[in-house]
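Input: a single structure, listed below in structure tokens.
With one protein chain withheld, the remaining protein chains of the complex are depicted in position.
After this line comes chain A, so read on.
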Amino acid sequence: MDSDLAKNLRSVTISPLEDEEEEEEELHIEEAEEDEEEDEEDSVQLGFVEKPKNPRLLLSHLFPSKAGGLPAWLDPVNLPPDNSRLCGFCGDPLQFLLQIYASIDGKESTFHRTLYVFMCPSMACLLRDQHEQWRHKEGSPSRSVKVFRCQLARSNPYYSSEPPKLDGTDRPLCTGVPLCCWCGTWKGGKLCGSCKKTRYCSEKHQAMHWKSGHKSECHKLIASDSPIVNNGNGVQDLTVFKNGLNNATWPEYEIVIEEESGFEWEKSEGNSSSTGTSAIVTKYNKTDEALQSVMDQFEADADKKSWASFEERISRAPEQVLRYCRDATAKPLWPLCSGRPSKTEIPPCRYCKGPLCYEFQIMPQLLYYFGVKNDSNSLDWGTIAVFTCLASCESSISYKEEFAWVQIYPATSIRPGRLTM
């Protein structure tokens, strides 16, 4: 019934003023409202998650974009240092969320460029992180969401200068540093004190591995000769991570890129039968002021409006998990009105002191794909917008930290003067 009505009303037009016999009567002139539909649409690229056909295709020498699982480090040797890999509040090592391969044309040093996003899986830390992201000016605040950027020139000591052939014969040029045995994410700088073979990135992971099986295997490993190989480039024995993968990482997906403009807006297509039923549409010159007041009562407030336009935009492709648009004028698609950063709240790049620009944002559909539980301490966000250095600066640090802004849904919905359920 709805679609018929929509089809019928599609062709409704307003008769021009000249046709009116009487002179123009008073029309309801609206106050100037913000017209959200006037924004031009940037060319946004969307990311979708898919199960990888072959996990080997997500290794770092094939420059993947992926979510969950283990990170494919671009620079396999100089991994992020100790203090930046921990959550600023609970001290646990951060968990890998996603990485995208986003090189920038024109500059040699950014031929290969990957952005990594890490997050603490605890909601309590994310709530405290909200306070931190608002006050950025005091040095480098402790966050629970961290973004790293790594870039390499075309000729570099780790990968060949030719594009990968994707036929199974590609190999990285060097092996990376060994990684932690439990999470497989961070550098395994510490050895187990007894067997001296298993590597960990932190004491917490050692404790967890000890409890879930290493205790019995430790003495066996002391006797055996072979070292456990788990290096940064992926030539690793994935079975080693069976324990860790269940607890310390999210399920692995590949991120597939599509243009947003490729998605036709489903509702706007279709035939338009031209029987205009204008019975419902009132006459142009006489407005029902009484009904106007109804509409004013029930129309949404600012938060609801931005939520409505957010929903409308993602309804073209409801499975999207990432929106990428590295344009100078691009703005992220915010679900809520409150909690948006202004220009002053975005800090300058901490390495070159230049301005940051918005690059991409992560959508909450990713939580659904990760199968995150829905209890009170499980993660839930509205969107995570990542701002990166506009100049994509070079520095001696291999993994440079960028700025992430998390917008979460408010815990209670305060709707003054509205009907509450």
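FYI, a residue touches a chain if its C-beta (ideal position, glycine included) is under 8 Å from a C-beta of that chain, and two chains touch if they have at least 3 such contacts; residues count from 1.
The criterion applied here is as follows: contacts and distances are computed from a predicted model.
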Quiz item: According to its UniProt entry, is the unseen chain "Small ribosomal subunit protein uS5", "COQ5 protein", "Polyglutamylase complex subunit TTLL1" or "Proteasome subunit beta"?
Solution: "Small ribosomal subunit protein uS5"
Quiz item: Out of A:Glu132, A:Glu252, A:Glu345 or A:Asp380, which touches the unshown chain?
Solution: A:Asp380
Quiz item: Of A:Arg56, A:Arg171 or A:Lys215, which one is in contact with the hidden chain?
Solution: A:Lys215
Practice problem: May I ask you to list the residues on chain A that touch the chain which is not drawn? | Solution: 1-2, 5-6, 9-10, 12, 14, 27-30, 32, 37, 43, 45, 47-48, 50, 53, 62-63, 65, 100-108, 110-113, 154, 163-164, 166, 188-194, 196, 199-200, 203, 206-207, 210-211, 215, 218, 256-259, 262-264, 266-268, 280-282, 284, 287-288, 290-300, 304, 307-308, 311-312, 314, 317-319, 324, 326, 335, 360, 363-365, 367-369, 372-378, 380, 409, 413, 419-421
